[in-house]
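Missing here: one protein chain of the complex. Every other protein chain is in place.
Then we have subunit A:
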């Protein structure tokens, strides 16, 4: 109660002039309470990551102790060295990265192209085609997994890169996002001017539209990189050769092994998380704004 009193003291007079007097005390108390709650949430969201980080520097026997020890003592790099020496970690890393980079590049291009067409052209069947595209978002992944796997086997596709990349390079969500952005970011007058200058329609797209779409391209790129880099279910189904594992599969194989190699798994998880976090931190604003732009467009 005393904290409340001090806060109510003349510290911020007239902060909410328009509010009715009776609601004054909760209004003044609110910012502090909001901060307390938000900081508690930050702890909840960050704690698991810090715990993993800290545990990855513990000796195997110290990972499970009671009471739990927050910091590694003694500190050791053994989990990391052992992971890198005994497991093809860099191979997993390479597979994941190549798959993620290629799918991202292709899907950003395909989605931007289609999104632009939906945003800036009038053509017959547009409404229907858009609806067909949009409703594909409601097709559960688990439904096509089995038949798609059968198709790839029957078609004799053994290339892991093909199976991991090609079926997923045209996400409807990406097209939707691009259309939403292109509608407001690409003025018709600019397109007309470029046409008068003799640009072809495709030239228009590469030279005029793509640069205008840049923020949305960034958002879609992070989104699709993270999706691909972190994906677990589909690789689990199509990749059977341990030499071709992606990072999530490699880590899972360590954990699924008889001994639950938690020490190695933790080190691997920390290393695997670094690229995702870097990507996210570099392009955070674009990603968050781009993701929400489609949903909240007024």
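Odds and ends about this structure:
Assume a contact is a pair of C-beta atoms (placed from the backbone, for glycine too) under 8 Å apart; a residue touches a chain by one contact, two chains touch by 3 or more; residues count from 1.
Here is the rule we use: contacts and distances are computed from a predicted model.
A chain of this complex does not appear here, and its UniProt-recorded name among "Cytochrome c-type protein", "Stage II sporulation protein M", "Sugar ABC transporter permease" or "Acyl-CoA dehydrogenase family protein" is "Sugar ABC transporter permease".
Considering the full assembly, A:110 is the residue among A:110, A:212 or A:239 that touches the omitted chain.
Looking at A:166, A:185 or A:212, the residue that reaches the missing chain in the full complex is A:166.
Screening A:48, A:74 or A:156 against the full complex identifies A:48 as the residue touching the chain left out.
Summarising the interface, subunit A meets the missing chain with residues 18-20, 23, 26, 30-31, 34-35, 37-38, 41-42, 44-46, 48-49, 51-52, 55, 63-68, 110-111, 113-114, 116-118, 121, 123, 126, 129, 132-151, 166-170, 172, 175-176, 195, 200-202, 205, 226, 229-230, 232-233, 237, 247-248, 251-252, 255, 262, 265-266, 269, 272-273, 276-277, 279-281, 284-285, 288-289, 291-293, 295-298.
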